[in-house]
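Yeah, one chain of the complex is gone here, protein chain that is, but the others are all in their spots.
Read from first to last, the chains carry the letters A and B; within each, the first residue is number 1.
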Amino acid sequence: MSQPFRTEKGGRIDRTAELTFTFDGEEMHGYAGDTLASALLANGVHLVGRSFKYHRPRGILTAGSEEPNALVGVYRNGDQTPNIRATQVELYQGLQVISQNRFPSLGFDIGAVNDLLSPLFPAGFYYKTFMWPKAFWDRVYEPIIRSAAGLGKPPKNPDHDTYGNLYAHCDVLIAGSGPSGLAAALAAAETGASVILCDEQAEFGGSLLSENSATIDGKDPAVWVSETVARLEAMDNVTLLRRTTAFGYFAYNFVALAERVTEHLPDPDPRLPRERLWQVRAKEVVIAAGAIERPMVFPENDRPGILLADAGRTYLNRYGVKVGHRVLVATACDTAWQAAFDLADHGVDVVAIADLRESPPESLVAIAAARGIRVETGCVVTGTLGRNRIRAALLGRLMTSGKVASGGQVDCDALLMSGGWTPTVSLFSQSRGKVVWDSEAGAFVPGTSVQKERSTGAANGLYGLQATLADGYAAGEGAARAATGKSATISHSRATGGEAGNGGILGALPHDRNAARVKAFVDFQNDVTAKDVKLAVREGMQSIEHIKRYTTTGMATDQGRLSNMNALQIASGALEKPLTDVGLTTFRQPFTPTTFGLFAGVSRGDFFDPVRKTPSHDWVVDHGGLFEDVGQWKRAWYFPKDGEDMHAAVERECRIVRKSVGLFDASTLGKIEVVGPDAAEFLERMYTNPWKKLAPGRCRYGLLLNDAGYITDDGVIGRLADDRFHVTTTTGGAPSVFATMEDYLQTEWPDLDVWITSTTDQYAVAAIQGPKAREVIAPFIEGIDLSAEALPHMSVREATFCGIPCRLFRISFTGELGFEINVPRRHGKMMWDTLAGEIEKHDGTAYGTEAMHVLRAEKGYIIVGQDTDGTVTPQDAGMSWAIGKKKFDFVGKRGLERPDLKAENRKQLVGLLTRDPKVKLEEGAQVTRLEQPPIGTPAEGHVTSSYFSPALERTIALAVVKNGHALVGQTLYVPMPEGSIPVEVTGTVFYDKEGARLNV
Amino acid sequence: MLLIYCPYCEIERAETEFHCGGEAHIARPSDPEKATDDDWVEFLYMRSNTKGIAAERWRHIHGCGRFFNAVRDTVSDKFLTFYKAGDPRPDLEALAREAGK
Partner (left out) sequence: MKRYSFLELAKNAFSAHQNWGRQWRAPEPKAEYDVVIVGAGGHGLATAYYLAREHGIRNVAVIEKGWLGGGNTGRNTTIVRSNYLWEESAALYNHAIGLWQNLSQELNYNVMYSARGVMMLAHTVHDVQVSQRHIHANRLAGVQNEWLTPEEAKEYCPPLNISRNIRYPVVGAALQRVGGTARHDAVAWGYARGADDLGVDIIQNCAVTGIRRGQDGSVEGVETAKGFIKAKKVGVVAAGHTSVVMEMAGVRLPLESFPLQALVSEPVKPAFPCVVMSNTIHAYISQSDKGELVIGAGTDQFVSYSQAGGLHITNHTIDAICELFPHFRRMRMLRNWGGIVDTTPDRSPILSKTPVPGLYVNCGWGTGGFKATPGSGHVFAHTIAKDEPHPINAPFTIDRFRTGRLIDEAAAAAVAH
C-alpha cells in the first residue's frame, strides 16, 4: 500500500505485517513497530492537531513523550481517550484516531479565526477585559472562553477497563533504558542486587534504537541492545518493565511507575488490566532519563512539517520514515548534522544545513560537502511559509552588528531544527534535589542528591556514547554497592562513534522581521510566543513563576519540558538578569500525564471501601430489609412489608416492640475489653462516671468526653469481674474510642496495669427488646436465673446461648424490658436465626435502625453525633447525673471548668412538641424566639431528632436550645419556608417517664 | 509515603501502618484542680508547629499498637531518630548538627 514517505529499507518496523488504521475516518496503513506518529508521517500526514489558543495547524514535532502538538483522541470499544500523544501510540490493526480542538475539520477550522485576531489576545488578555457589561461574564464571555479552551473531548461513557496495582521493593530501580540505563542495569544486576529497569517506550534501548553511526563492541548499537536485554532477561534478580513510566518520585525513595499493559494490543485479553500502578520502594534509584532536544525559537517555527532534528533522525532510522522529500536542517549544534547526513544517505534532498554558528566543526562541513549538501553558517531561519504544511523557509544571515540580513528563501517540505539538548531532570527535581547550572553543558543538571538517587548519562548533562555508557556502568555499580554493599567485576562494553556534539542555543533567535508582530513560539501547545514572555516582564512579572502563570508557558501537557529553557532565556534577557537569577520552575509529578484509573486501581464499587456486614445481613436481604450505610457498616434500616413505605414500616416495628417483642442486630456497636488490676481505675479516669463501686454483674451507662469537655461517645459498660469490664461504644466511635484509650493508657498513665482489646469483631450481638423479651430468650439461655429479681435492669451475666458461651446484658435502648446477647461472632448467624424464629411465635418483629431511633427518642436517650455535635457538654445534654462529682480527675473534667462551658445561655438539650401533633419538624431545622425572625437573626438552636411517635400517637422532637432547660413550657418557633411552626419546649423523656416498663 | 521505624517491633514499615499523634512531650497537667485555663489551652491546643527539627508521636496502629516518638525535620520530612514512649526527649540541636542542619 502507498506509504509515500517510507524508506526502501531499514528501520525496526516489520514490513511483513501491514496494519490498517483510521485517522479522522480516513483509512491508512502502517507496519507493526510503527507509532501512530511514524505511520502518519509515512503517509505524508503532518497536520495532526490544532493549538490551544490560536487554533494554528500543528504537526508532529517530536518522537517522544514530550510531544506538544500531535495530541489525538483514541477510540476503542466505545471508550474514548483524549489528548493521547501520537508519538506514544503503538500502531495496531484497526486503531481508530481522531484529531482534536477543531471544527468542522482539521484542515478547515473555524477556531483559526483566533489566529487572525491574535493581536487582541496577547498573554493575559482575559484579565484585562470581559468585565463590561458585568452581566455578560456569566452568560456570554465565560461560556465562550470555556468552549474555546480545552483540547480533546472528555470521555463520554464510564470506563470499561480495569487497572492493577502492586507494590515492589528492590535494591536498584533504574528509570530509562538508553545506553546509560542499560549499562547501569547490567552493572547493578551482576552484583546480585535486585533490579527493576523501566522505560516508557515499547522497546528498551532509547537513543540506541535510532543510532546507526556508532558501534558498541564493534556491533550495531541495536544489536548490543538486544544482547544486553537478553542477558538481563535471563537473570532472576531483574524485573524488566517496558511501556512503564516512572512518573512520580516521592519521599523515602518511593517511586511510582505506570505500566501500560494492553493499550498497544489489538485484541487484549479482557482479564488483563489496561494499566498497572507499581509502587516501588527502592534502596537506590538511578535516573537515566536522557535528554530531549530543544526547539529553536524563530518566527513561524510551528508549522506542520517542522520537527526536531533528532525526531527526524529517529523516524528515519528507527521507523523507516522520511519526514519529507526536501528537508532543511536548521541547527545551533553538531548533533543535527547527523540527521542531515542520514537523510541524504536515504536519498532525501537535504536542501541546506543552516547553522547559526559562524564556524561549525570542519569535520562536519567536510562530510556535508562530500554528500553535496549546501551549508550555510552564521545563518538563522527568520520565518516559514505554508498553510497546513511548511513549503519554504526564509533564511537570514547574522551580521557582526548583531542584525540579521535577509538570506533568501529556500523551498522545503520539512524542516528539522535543533537548539541543542536539555537533560531530563524532572524526576531528580521531583526527588526534591536542586538543579545547578552547568555552563559547559549550557543546561541545568542535577545538583546534590537529596534522596538515595543518582542521575546518569544525558540526564546528568553528559553526552557522547562512550561517556554515557561508562557513566551508566559506574552508576549501576555505585547504586548496587550503596544498596547491598556488594560489587562485581564485569567487562564494560566500549563504544566508538556517537560523539558528543557541541553547540546549542537558548531563547529567541534574531531575525529581520517586525518582532512585535511575528509569532515565534516558545510553548507550542499553549501558543506562548517570545513576545508574550517579554510582555509579561514589561508588565512587572519578575519571577519565572509569575511569567509562567501569566503567559501559561510551561503549563501545557508537556509541563514545560520543551519550552522552559527557551522561556527562561527570553525572560532573562527581558529582565536583564543572568539566567540563573531568574529561577527555574519546579517539575512536579507526574512526569507525563497519567491515567486517573491507574491511581484508583481496583478501588471501585464494593472495593471502594470495605463493606462490613453483620451476622443478620443475609437474613435481612431475604426478608426484604433495607440497609443504611453507617461508616463502613451496612445496618438494617427497616423492613417494609406488603408495600409499606418507610413511615408505615417503622411505625409497625415500633408498635410491635412496645407491645410484644423486637429483635435488633446490635453487632456494630463497638466493644472493648478492659482487663487488669487497675481496670476500674482506668475507666474512672476515662469516663465521667464513677466505676470503682460498680459491683461485678452490674452495668452502668458511661459518658466519654474529650479533654476539652465535650461529649464524644457513650455506651453501656458491664463489670464482669473485679478486674474485667465489657465496654460498649457507638458504632461510629469504636475505632476512635479505642485509640483514645490506648493513647491515655500508654502515654499519660503508663503506671496503670490494664490491658485493653478491641472485641467489636469478636462478638455478634442480638438485642431483644419488649415486654416478651424474657420469654423469647428463656428457652435458649442456660446457667443463669433470668428473673427480674436475680437479673435486674442494668445487669450482666456469663451464660450459654444454645450451649454457646455468651455474655448476657439486661439493658435497654428502647425503654422496654431488654436483653443483649453477645456470642462469638462465628455463632452470630445461628443466634440470629434462632431468635428470629422464636420472636415469630410471640408476634414479634425484627426492627431496624430507624425504629431503634424512634424508640430511643421516645425515651429521650441521646445519639452521640446526632443530638450532640462535638460542642455539647454533659450539662448541656442534661446529663450532669453522669458525672462523678467526687472524682479527682477524668478526661474532660478540667475542660468543663473553662468559662464558656459554664456560661449562661449555652444550648441545652430539650424536647419539642409541635402545637399541631401531626406536624413533624425537619431534623436540622432552626429554633427561634420570634415567629417571623428577620434575616440574620441568630438561631436559638436546632432540631436534632424528629419522629412520629407511635406510642404517643404524635410527633416528637429533640433539640438543643439556648438556655433550654429554663424554657420548658414556653413556646418557640421553627421557621420554615412555608411558614413558622410553633413548638412547646418540654423535657426530653416523652414516654414512660417513670421507667416502669424497664423494671419488669 | 514516609518510611517509619518502630522501636518496639524494630522494623521499618510504610507510613500507612502508622498513625501520627502530633507533637510529642506535651504532658497533660496531672492535677486538673491546679491547672489554670492557660495551662489547659496550652495542653489542649497550643502547638509549636516547628519548621525544622521536631519531636512527634506515632502509633504503630497496624502493628504492635504502641506509641513511640520520632524526631523529624518538617522541611525535608526526614526522620533523625525514633525512641520509645517515656524515653527522654533527645537533644534536638545535637541531632540537627549531626544531620548537618
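The criterion applied here is as follows: a contact is a pair of C-beta atoms (placed from the backbone, for glycine too) under 8 Å apart; a residue touches a chain by one contact, two chains touch by 3 or more.
Keep in mind that what you see is a predicted model, and the values were worked out from it rather than measured.
Trainee: Could you tell me which of A:28, A:708 or A:972 touches the chain that is not displayed?
Mentor: A:708
Trainee: Of the listed residues A:942, A:962 or A:997, which contacts the missing chain in the full complex?
Mentor: Only one listed residue reaches the unshown chain, and that is A:942.
Trainee: Give the residue, chosen from A:4, A:104 or A:154, that touches the chain omitted from the document.
Mentor: The missing chain is touched by A:154.
Trainee: For the chain that's not shown, point to the residue among A:138, A:576 or A:953 touching it.
Mentor: A:138
Trainee: Of the residues in chain A, which ones touch the absent chain?
Mentor: 52, 79-83, 119-120, 122, 125-132, 134, 137-138, 142, 145-147, 149-159, 161, 163, 248, 250-251, 254, 256, 279, 432, 514, 516-517, 531, 535, 538-543, 545-546, 549-550, 552, 555, 557, 559, 588-590, 593-597, 599-601, 603-606, 608-609, 611, 628-630, 637, 708-710, 865-866, 869-871, 895, 898-901, 903, 922-926, 928, 933, 935-939, 942, 975, 977
Trainee: By the contact definition given up top, give the residues of chain B that touch the hidden chain.
Mentor: Listed in rising order, the touching residues are 1-2, 15-16, 19-20, 22-23, 37-38, 40-42, 44-51, 54, 56, 72, 74-77.
We take it that only the chains that are shown with their structure count from here on.
Trainee: For chain A versus chain B, what separation do you get between their C-alpha means, in angstrom?
Mentor: Chain centres of chain A and chain B, defined by C-alpha means, are spaced 28 Å apart.
Trainee: In the complex of these two chains, what residues of chain A are touching chain B?
Mentor: Result: residues 250-252, 254, 281, 432, 450, 707-708, 739, 742-743, 746-748, 750, 888-889, 893-895, 897-899 of chain A touch chain B.
Trainee: Enumerate the contact residues on chain B facing chain A in the complex.
Mentor: 1-3, 14, 19, 21, 28-29, 31-33, 35, 37, 40, 43-44, 57, 59, 61, 65-67, 76-77, 85-86
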